[in-house]
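Note that one protein chain is taken out, while the other chains of the complex remain in position.
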Amino acid sequence: MAELLSAHNINKSFSGVQVLRDVHFSLGEGEVHALLGENGAGKSTLLKTLFGMHQPDSGTLSVGGQSVVLHSPRAAQDHGIAMIHQELALIPELTVAQNVLLGNEGRERLNYAHMNARVQPFLERVGLKVAPGTPVKRLTIAQQQMVEIARALARQARIIIMDEPTSSLTTQETRQLYAVVRELTAGGVGIIYVSHHFDEIEELADRVTVLRDGQYVGTVEQRGVTREQLVTMMVGRELAAQHAPPHRTPGDIRLKVSRLGRAGAFDDVSFSVRAGEVVTLAGLIGSGRTEVLRAVYGADTAECGEVELDGEVVARPTPAGMMRRGTGFIPEDRRHQGIVPDARVSVNMMLTSWAKGRVGVRGTEMRREVEPQMEQLGIRPNNPQQVIRRLSGGNQQKVILARWLAAGCGLLLIDEPTRGIDVASKADIYALIDSLAERGVAVLMVSSELPEVLRLSDRVLVMREGTVAGELSRQDASEERILALATGAHAHAEDPVHV
Amino acid sequence: MQKTQSTSNAASRAAVIERLREAGILAILLLGAVVFSATVPSFFSVDNAITGIGLSAAINTIVAIGLTYVIMTGGIDLSVGSTAALSAVIGADLMQRGLPPLLAVVVALAVGAVAGLVNGLLITRVQLAPFIVTLGTMTFYRGLALSYTNGQPILSLPDGFKNSLGGDVFGLPIPLIAALVLVAAFTLILRYTKTGQYILAIGGNAEAVRLSGINTGRFVTLTYVISGVLAAFAALVLIAQLGAAEPILGNGWELSAIAASVVGGTSLAGGKGNVVGALLGALLLSMLQNVLTLLGVQAFYQLLATGLIIIGAMVIDRYTRGP
Amino acid sequence: MQKTQSTSNAASRAAVIERLREAGILAILLLGAVVFSATVPSFFSVDNAITGIGLSAAINTIVAIGLTYVIMTGGIDLSVGSTAALSAVIGADLMQRGLPPLLAVVVALAVGAVAGLVNGLLITRVQLAPFIVTLGTMTFYRGLALSYTNGQPILSLPDGFKNSLGGDVFGLPIPLIAALVLVAAFTLILRYTKTGQYILAIGGNAEAVRLSGINTGRFVTLTYVISGVLAAFAALVLIAQLGAAEPILGNGWELSAIAASVVGGTSLAGGKGNVVGALLGALLLSMLQNVLTLLGVQAFYQLLATGLIIIGAMVIDRYTRGP
Partner (left out) sequence: QAFSPDTEKSRIESSQLEAKFGPVPTLPAGTQFGGVMKALSNEYWQLLRSGYLKGGEKYGVKIDAQAPSNESDQIGQLSMMNTMLGKDYKALLISPQSDVNLLPGIQKAGKTSLVLNVNDAVAPSAQHFVGNSQYDNGVSVANYLLKTFPKGGQVAVIEGQAGVYAARQRTLGFKTTLAKNPALKVVASVPADWDRQKAFTTARDLLRRYPNLTAFYCNNDTMALGVVEAVKASGRLGKTLVFGTDGINAAYDSIKKGELTGTVDSFPILTGEVAVEVAVRLLGGQKLPRVVATPQALVMKDNMAQYEQFKK
């Protein structure tokens, strides 16, 4: 197996804080090499170094056996490297085809028909069912993720870096991605793969390299290790066994949604969530889950239907009004809707609490509120003064969770609660949601991860093409049944489907 | 497959609706024209439309095209008026000294290009804020123009020059034709060339464009060069009309051009732009001026009316276009 | 635990370095002062520093504070000069008609507040672009001021008024004191109140703040009201100095104030702002003007020098501050 890329003794620090220490990494032809580590371990930083976005403080890089210095992403591309970024890097106003070919269009004069035709096969390969002429701003986050993948394919790169490519994909698209990866490696392409999902790593990876706190822990053959061993390498200790989901007895109806609809997005959606109950909206990409959740919160307006909170109709839901009534909302698009990138962690965390008058903006007062939250969620670096943009993706997600924990709410709407969050923290967040429910909080979430859906939900509402295709209780829910409802492949009389 | 079909249908329907909504400003323009021609005597004579509205709209449009390009990248160019003055006096001076007009025109355009290049390099290489750079050069280029001519106008330009840029073709004044041709050309560049696409993309997400391996600085600089050249061209068109060039020419052009751009639907945040919109914006603003004059509205009330109508037009536009 | 310690130490060191770099503009200011006092006779007399630079800087600073707030939300307010004129002529007229100066001042400030409120509501409720709204109201308010006074200045303001806002305390002119107090107050508001934090956060990502359950429109509107009130206050300070209010007062204020803001480190993209920076920026610009006057530089060369020095200062700032 010829070596495509190798990195030795890579060191990198940001304003005095060392993020990578003596890290080694190598990638062979046709290999999938997974990179594993907790949130903030330095995975993205290493990858950005390999893609020329950061310059290492010291260390050597070689591509195809030749030692290189990558000054810029352009240089990396010239060496046959492509990258799928953890934070999506698309241009909203341009079409899918334009985004896929950006920087690669060929002649100066653009021929859209030709570009669309060129892009179509790549879209088909990743299983993205949108027209290449659609503006990217009209796609959901998951569809955008697929566009990113298609773009990497279109580069015809020898080395593809994938930084959490599946964090917003559902099981179906993830399987599609597996197929794409296998096809690529069969052709000799090397893939660097970052994911917090062990099943993906077990499915795809040949070798696994583990980072912990910026330190190189080791590289192992994937086939030779167990999940537990990998987790131990990652966190430096053994993880407590997973809790079974607790048994809950829901209280009164907190949220009642009746016949909610908006043309082109969703239609006739009705359901309710009780206090102390966790209800999940499941479904395929573009099935309208996000849109429903946003409409309930008033982030977008619905055209018809009603939202009732604790038996009272909310005349015209708006985020501010819903917040005042004790509703919290965690959006799926962290970067554009979740964080204020240039503000500190403390500010990002306290945005809602301030409005509720729960805490002031003075340093000590705020620290008293912020620090325990950071501790509880294991947010690293544990520095409330850090600008949130400089946190790793997973840690940013934790800050937004903490925003609503600090503010306290009776109904929490969460779109993809553990997007980009590492295994260890994921267990913590599950425990946290359990304890919220136990305290009587009603939780309505959207999740694309079926194990997560099954682990957390009391009830699952499966959506298909904008309507609720069916509802499954905890006992009835299984991955197969959810998928069957989501794709419309059920119709067996014995299925316990209540529409 | 069926899903794809319906999604793409919905998408193209949405695109059509968007296009229609973008025509909001055109609708306002037409509505205005109809109302005015009904109420204001002599508003809708061809002659009034062409000479009263045409020239000032043409010049404003030409400058606004460049500004639209700059604004699309998320920048701004306050120096257009001064660049115009500098190019005009240098070009005029060379003509007066006997340089063939064509050559003088080329030199004047080159002066505009260099002025834009300086802006662009300060912004992309030294990474200064576009506002402050062009505020500085606005003052500096004006100073250059004034000291070059010692504050005096340059009179009596050669007839050949005046007739070529100041004349008519089939009854249409050349400035108007030039503006329309430029609008068409820069619309096509924006839509159908890599350069145009990159300029739009940079305003949308410069970091993402850079990550695609594109040298964003080069394209940003290019927009300032375009803006400088178009300002110089507008200045040449104007001095051909006036038959003279003066160093105080172009005062306030930046504001009118930005206004035309923004009224036409370009977002100052970058990433969204519309050259045809700039033309419509310029026409709307000129029409407004023209009508108020024809109605004999006094200066103070003209100000009131102008302010009200700009905002009113935008409110209508906002409600036809949707949020 | 040790880890945390060292991390937070390093982080606070980084913060200190950042703070020092932000002082770049202060360094330029001091450097300029040293150079000028060595070369320009009478530049560094306390008197010159305070009354020459201080006074004109004071007015610009007061306006720039408001603009800094507006710009931080990602907006712009072009109407400050016209708002200033409108408040000034109404206030002055009322004084002349015999209203007690204090009451007239309150009314003038209220006029500024209403002017700002109109801007804010058009921007947040009707969702028009701030540039176009304030371009429209810039024209409209100017028209109001001119028609209110029929274009005439209002002379002979009561002495009580002139002395109170135009006087001295311990040798410091009141405008300067007012500007410093306002800078301090608005710095504290920005740092230590929720309102200030929200204004900054909205500029950073309005959508994220909105989805946190915050009524962002209220805070954005507030910044325009602040800008209007401060413009009115600056106008009162000015007319107390000039002893006359004229409807064409405040022409070009928006540009000077935006320049002071941007020179002081506020980003036109929003989310980043610095009220002390606006003061430093205003001081730098006034110092420049003062020196050029003291040196008796000719008109054309003043323009050249102003442009060069603005850009030069920004280049130095850029290289001391880092990218």
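So that you can tell them apart, the chains are marked A, B and C in the order they are listed, and the count of residues begins at 1 in each.
Heads up, the rule we're going with is that a contact is a pair of C-beta atoms (placed from the backbone, for glycine too) under 8 Å apart; a residue touches a chain by one contact, two chains touch by 3 or more.
Computed from a predicted structure; not experimentally measured.
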Sort by label and list the shown chains the missing chain touches. B, C
Only one of B:Gln127, B:Asn163 or B:Thr293 touches the unshown chain, namely B:Thr293
Touching residues of subunit B against the unshown chain: what are they? 42, 45, 47-48, 51-53, 55-56, 59-60, 146, 151-153, 155-156, 166, 238, 241-249, 251-252, 286, 289-290, 293-294, 296, 298-300, 302-303, 306
Kindly note down the residues of subunit C that lie in touch with the hidden chain. 41-42, 45, 47-48, 51-52, 55-56, 59, 139, 142-143, 146, 151-153, 155-156, 166, 238, 241-244, 246-249, 251-252, 289-290, 292-294, 296-300, 302-303
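As a convention for this text, only the chains that are shown with their structure count from here on.
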Graph shape for the chains shown, where an edge means the two chains touch. Line, ring, star, complete, or other? complete
When the C-alpha atoms of subunit B and subunit C are each averaged to a single point, how far apart are the two points in Å? 30
Averaging C-alpha coordinates per chain, one finds the centres of subunit A and subunit C separated by a number of Å equal to 43
Would you pull the subunit C residues touching subunit B in the complex into a rising list? 74, 76, 122, 126-129, 131-133, 135-144, 146-147, 150-151, 255, 258-259, 262-263, 267-269, 299-308, 310-311, 314-315, 318, 323
Subunit A residues touching subunit B in their complex are 53, 72-74, 76-78, 83, 85, 89-94, 98, 102-105, 107-110, 129-131, 133-135, 138, 264, 286, 465
Touch list for subunit C against partner subunit A, complex: 3-4, 7-8, 10-15, 17, 191-194, 196-198, 200-201, 204-205, 207-215, 271-272
